[in-house]
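Supplied in structure tokens, the structure appears directly below.
Left out: one protein chain. Kept in place: all the others.
Letters A and B mark the chains in the order given here, with residues in each chain numbered from 1 onward.
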Amino acid sequence: MAQRTNTYDIRSIDIDKKIISSIDNGIIILDDELHIYYLNKWLAIHTGLKEDSVLGKKLDAVFHNIKTKTLTRKIKTALRMKTPTFYTANTSKYLIPIKINQLKISNYEYMQQDVSIIPFDEEKRLVALIITDQTNMANTNALLEANIKKVNELNAELIRDRKTIDNKVLLIKLDSEFMIRDISQAQLRLLGYAKSELLDHNYFLFERLHINKTLKEQICQHAKENKVFNFEQKTLTKDGKELWMSNTLVPEYDSYGKELGYILFRNDITDAKELQKHQEKLLSNSRSSAMGEMVSMIAHQWRQPLSLINTLVATLKIKHELDLLDTQTMYKSLNKMEQTVNYLSETIDDFRNFFKPNKVITEVKLAMIFEKSTALLDDEIKQQSITYIQTIDEEIKISTYQNELIQSIITILKNSVDAFKENPTQKQYITTTVKQERTHLSIFIEDNAGGIKPEILQRIFEPYFSTKSKNGTGLGLYMCKTIIEDHLKGKITVTSQDGTTQTLIELPLSL
Amino acid sequence: MKYLVTDDSKLARLSLVKSLKTHVQDAEIFQATNGAEAVEIVKEHKPDIVFLDLTMPVMDGYEALPKILEAYPNAKIVVISADIQEKAKEKVIALGAQLHVQKPINADKMQDILDIL
Partner (left out) sequence: MNSIILTEDEKDVLQELMNVAYGNATAVIAEMLDAFASLSIPNIKVMQVSELMERFNQLKDSSYFFSTQAFMGEFNGESAFFIDEESANNLAKHLELESIEDLDDAILELTNVLTSSLTTRLAQEMDTEVSFALPSISKVPLNEIANVDTFLQYSQVIVIDTDLNFEDQMIHGKIFILTKDESIQWLRERIHTILEALI
């Protein structure tokens, strides 16, 4: 050990001196008042000082940066303790200022040093200062520290994200056997369970009431093939409340690509399902109300032909009683009646067709859609002396659910017709213009039936909102909007000014 | 001669007693493991020399020292302690101890102690 310096012989000192002068460390021998007794070659080269010129001088006089008090304290301590004491580059940076002249990038202007203070001669109060270049280490440490800081920041961010996910995202982690490995706080909160109640339980067993055999097979099949699978299911909370979940099952891998199992991302779609149920009810309500309107329209349509048949029958009867009925007249009347009955029959067919929702998308001409839509209103339009003007290019076609579109158009035109009943005006008109754009087409319907007040205008699409004095269910326009926006992926807007009302329907050319 | 060895450490007492016995025959040696015990023994047996440790449970050496002297003013007290701070030495001398000796005690040190006393 270093303190064993009591016995020296000249030879060993010579050997030591040789070693000391070629060693890659700085060595200074000082007394406890910092007088320099020895300086090795390494230090002489690095500091540019000649040993002769500094011997006997005080170290803190040669290097003014040295803290006299601290160094003296350390030297005294080392001598007192008879063991080495240290300065480390961590905190002290350097003792002897040595400029770094290398070109390589360094964080430091001066060589970073570790300094050991070793008791050398207790009698003479001498210590050896051994200086080690720690610049590389310090650079590495600085780099490491910067990286650790970055890693810590990223880690903190990850932990934050994780927390957010845990609190906000409904997820269940499953192993490859569908045992529940983990479950987010958000999901636990929603279900009202504690984590321990669900961990290590089989997912299918837990959801056995809500996942049937077919769905289970589908899930397993997708899972086996590591495919993402979307499905909806009901689930029960701990206190028995029924919820609707939309699920996305995603395979999970560790960072080496090894399968860990699956993650089930869930969404609470209970509200959406409720809304859907509500809408379905509204839809069926509106169907029956539309049906009612249809019946009244058909009654209008039938009045004329029925009275025609009535007249024909009466004429035939009278002619027969007066014996004036000849075969020719009879056939003529019967033909006329047959024609009229066929027309009645067609009307019924049309009626039945339009109110059967389409299951398939078909390509149809817009002109045809309007022909069918107006056929049922023809009679009323004529009766109320409304001028109906239609500008539709024969070539414009659309791929959509045609009956839904017809139903919507009938609703809008019928609203216009009904408006004239409440608001008869001079020169009553309804105009329809259809324009084809690049990806969609615009149907523009305008009437001059008095317009709509602004406060009413903003409510016309609300369900059960009606201004009609009788027979208004308030579902017509609501259904129109639902059909056009949800089913036909289009848009409907209604504006009104100066006693006129404009309805603009924009529809994609193809669904 | 009567001796009292006071130390909470069995090792310390053993080594003290052993080194004492190498120099003194027919000694009557009492042992105490803390200051309170020491005071009691001093009251009862009035030992000539009391070896006293400083850091002990129940009652430490600083507290015991004056009480021992009070119980038997002729007792010579030798503080045997690991606490070699100058101030600790000064303090025990001021309290009436004859000597302050650094632990541990071996036969050579014991010889010196007995010589001085």
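Brief remarks follow.
In this text, contacts are C-beta pairs under 8 Å (C-beta built on N, C-alpha and C of every residue); 3 or more make two chains touch, one makes a residue touch a chain.
The structure presented is a predicted model; accordingly, all values stated were derived computationally and were not measured.
Only one residue in the set A:83, A:106, A:218 or A:374 touches the chain that does not appear here, and it is A:83.
Among the residues B:5, B:20 or B:54, only B:54 touches the chain that is left out of the figure. Of the candidate positions A:18, A:57 or A:73, contact with the unshown chain belongs to A:73. Although one chain is not displayed, its contacts with chain A can still be listed: residues 1, 67, 69-70, 73-74, 76-77, 80-88, 90-93, 114, 116, 132.
Where chain B meets the missing chain, the touching residues are 8-12, 14-15, 18, 54-57, 81-88, 102-104.
Here, only the chains that are shown with their structure count from here on.
Averaging Cα coordinates per chain places chain A and chain B 82 Å apart.
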